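These notes are about the structure you will find just below.
Apart from one protein chain that is not included, each protein chain of the complex appears where it belongs.
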Amino acid sequence: MNNMVLPKPLRGIIPPMITPLLDRDNLDIPGLERLVEHILAGGVHGLFVLGTTGEAPSLSYKLRYDLIERVSKQIAGRVPILVGITDTSHIESVRIAEFSQKQGVSAVVLAPPYYFPAGQPELFEYLENLVPMLPLPLFLYNMPSCTKMIFEPQTVMKASQLPGVVGLKDSSGSMVYFNTLLSLLEDRKDFSLLVGPEELLAETLLMGGYGGICGGANIFPRLYVDLYDAAVAGDLARTRDLHKKVMWISTTIYSTGRYNSSFLKGVKSALNLMGICSDFIESPFHCFREQEKRKIRTYLQQFSY
Amino acid sequence: MNNMVLPKPLRGIIPPMITPLLDRDNLDIPGLERLVEHILAGGVHGLFVLGTTGEAPSLSYKLRYDLIERVSKQIAGRVPILVGITDTSHIESVRIAEFSQKQGVSAVVLAPPYYFPAGQPELFEYLENLVPMLPLPLFLYNMPSCTKMIFEPQTVMKASQLPGVVGLKDSSGSMVYFNTLLSLLEDRKDFSLLVGPEELLAETLLMGGYGGICGGANIFPRLYVDLYDAAVAGDLARTRDLHKKVMWISTTIYSTGRYNSSFLKGVKSALNLMGICSDFIESPFHCFREQEKRKIRTYLQQFSY
Amino acid sequence: MNNMVLPKPLRGIIPPMITPLLDRDNLDIPGLERLVEHILAGGVHGLFVLGTTGEAPSLSYKLRYDLIERVSKQIAGRVPILVGITDTSHIESVRIAEFSQKQGVSAVVLAPPYYFPAGQPELFEYLENLVPMLPLPLFLYNMPSCTKMIFEPQTVMKASQLPGVVGLKDSSGSMVYFNTLLSLLEDRKDFSLLVGPEELLAETLLMGGYGGICGGANIFPRLYVDLYDAAVAGDLARTRDLHKKVMWISTTIYSTGRYNSSFLKGVKSALNLMGICSDFIESPFHCFREQEKRKIRTYLQQFSY
Partner (left out) sequence: MNNMVLPKPLRGIIPPMITPLLDRDNLDIPGLERLVEHILAGGVHGLFVLGTTGEAPSLSYKLRYDLIERVSKQIAGRVPILVGITDTSHIESVRIAEFSQKQGVSAVVLAPPYYFPAGQPELFEYLENLVPMLPLPLFLYNMPSCTKMIFEPQTVMKASQLPGVVGLKDSSGSMVYFNTLLSLLEDRKDFSLLVGPEELLAETLLMGGYGGICGGANIFPRLYVDLYDAAVAGDLARTRDLHKKVMWISTTIYSTGRYNSSFLKGVKSALNLMGICSDFIESPFHCFREQEKRKIRTYLQQFSY
């Protein structure tokens, strides 16, 4: 299979796709197919599967491999596909990267191994060992609320010299960190710095960031693409206006439950109510109960894009 | 004394002044006088004394009162003065607020009491009790790296209804938090949302924030004022250009030491090398040793504004 | 006044006295007098005022000085008095230590300055500067839930060489830390290692610790003294039996509220219901409401000692 070549640097909106599930350890296959088309119809610049929003760590390995195969076939080179290979076992990370390469995936994404706390020199040595074994370009990924650790700026600087490391997705929520990287990597125009939390997308783009991995783009892909276009065009008024819509979604649909899981539950619930796919979530979570679903329904009646 | 009336909302650059110290428990009085004029010459929109950058918690009470009196006299209504009254004892907070009011100060600034961890309802009850005793308008202040707690969005929403609460300074470093407040308080155009970390100033202003409490404005006040003006005018190119200078300062002068105290040591060291005031720091810190001072000198030779 | 000489090492039960308050910034003087006698009647080996349980950081300075004077006069050499001098300003720490010395206090107790996060070398330099200015023997004090930092083992080892540093109270809750210090300081039989959380008192004593600063000894001083005697005598069965009573108190009286403040509120409420003193608490906390008080009353009907 001919893998779509990754633009260098990768720019734009690359939604972290949720994984549609019928029930325990079963994909919602028609839902998955509808979801992929729904997202692509929004004009996105890539698709990221098996990330945090994709519940990758909660899925069985069998299902993860199945998902990669199905999505690759369906997309068939229309946009670059990125696959999350974060794992506590570097052996499993390599295995899934090799499989991804064979399916036509364009790049892989890796957060720090998330069981053992490691020092930064240990983390860099981990990358030094792992990167040469990967058959695809690599994005580093910070997600400290789940992994406890980030790749600190000096580690990113060193890692950016390793062949194959092409960018970083930052979900730390710290724009001081992000701006520091933008500043330190100013001469590396081929190194893509992407932001996670969509509440930070507008300012990331205005300050020179390359794009966003926006969970909300599962629901309203066009909104995030339009915001990207406005910001890149330097249209400050429109950027702010679209940013307000993003904030509205954040303070309603993502804020309905009590725990960190509210974001994921909100997105899956909205997609279900829109008739796109099932809202089943793998353990340790579960989908919203009726009361929360009613709230999401009301929000969706108030907003569309 | 006639207190300068605070603009509602307060907008602009309000530097958190360092406290020039000759040695243990002694102000560097000529240094203080030079510093105040240096900062005001930059066109700033206010001055914040006895904040974190001012080492307020490390100073004796006697010196804190003395400082308020001297600064108030020197400024004499040229710009509004804000005074930090954060204390673990609410009684001492009220006392210093009352003194400030008599000296012509325009507003006070309060972070959560920073010894006992408190729940948000406890924190709101604390504000409910305290605010009516304060004779000046109040800015809330998030500084979780020092106080362990922040005023969470729902607590800010409730507190913004208390008479006299006129704004918030956020040094949490979280733009998700800041954007959430901007969104929730969109209808309160009189409530001033100011940002702490200067690395976030440009984007804060571009996204609709009201200004910044920038430590670097002790050294280069005009830089931050120019950035403010550019951002408010919607001049994206110039805003980015000035932001890059701010980031350069952040990754050089503030990053010379090993600990959190690097920022403070860097600012005091730079001011000392510029001939403005002493670089003495109260315990638990100390000023930079010769090796670090040499680095700061080199940076200052590479950059001025 | 002749200060009672401190035993070296200090051993036994040294209750951290709560501060009886009538209302905002006013001591409950008769309550204070009853409380001191109540505690001393339990056979304790010392009294610690102005600690965390004493709400020291929440009190005005005037009230802190007044309290030292009153307690010193009342105790009049019957047991050694320890005074907390923890402060973000080392100047205020020295001042209160000097006053304490004049009132006949035997030793002072110091946690890290609790606003600025400091590195361990900074913390040791802080001690190196401060200790020579103190006119009384010093106990170090770990209370990381309030101060964010502890004195790490290597810092304690170095500090234990400074003249005047005679022991450490550990409220970190980590017996790995405590056992490490017991092990590293095995040859320093004059250095007193005391434990904070009373849930750890029994095992601390069985493993060779010197005593405890037990908040529950405000209510039932004899219980903790008896536990101390049993453990020191190697009476394992009686130690366990008394430990169970301590755990019962912990899982009832201290666990009635929702926040960290439950312990303090529970102790003050119990003392109030026993007719000893007022249960007023300084901001940021408040005493229990009627519902919680009813629970405490029930617990006190089920248990006495």
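Chains: A, B and C, in written order; residue numbering restarts at 1 for each.
Going forward, a contact is a pair of C-beta atoms (placed from the backbone, for glycine too) under 8 Å apart; a residue touches a chain by one contact, two chains touch by 3 or more.
Quantities reported herein were computed from a predicted structural model and do not represent experimental measurements.
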item: Which displayed chains the hidden chain touches across the whole complex; value: A, C
item: Residue, one of C:8, C:244, C:258 or C:294, that touches the chain absent here; value: C:244
item: Contact partner of the left-out chain, one of C:85, C:202, C:225 or C:264; value: C:202
item: Where the unshown chain meets subunit C, residue by residue; value: 173-176, 179-180, 182-184, 186, 197, 199-200, 202-203, 206-208, 234, 236, 240, 243-244, 247-248, 250-251
item: For subunit A, the residues touching the chain missing from this view; value: 24-25, 52, 57-61, 63, 88-92, 95, 112-119, 122-123, 125-126, 129-130, 145-148, 258-261, 282-286
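Heads up, the rule we're going with is that only the chains that are shown with their structure count from here on.
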item: Centroid spacing, where centroids are CA-atom means, of subunit A and subunit B in whole angstrom; value: 36
item: Residues within subunit B bordering two or more other chains; value: none
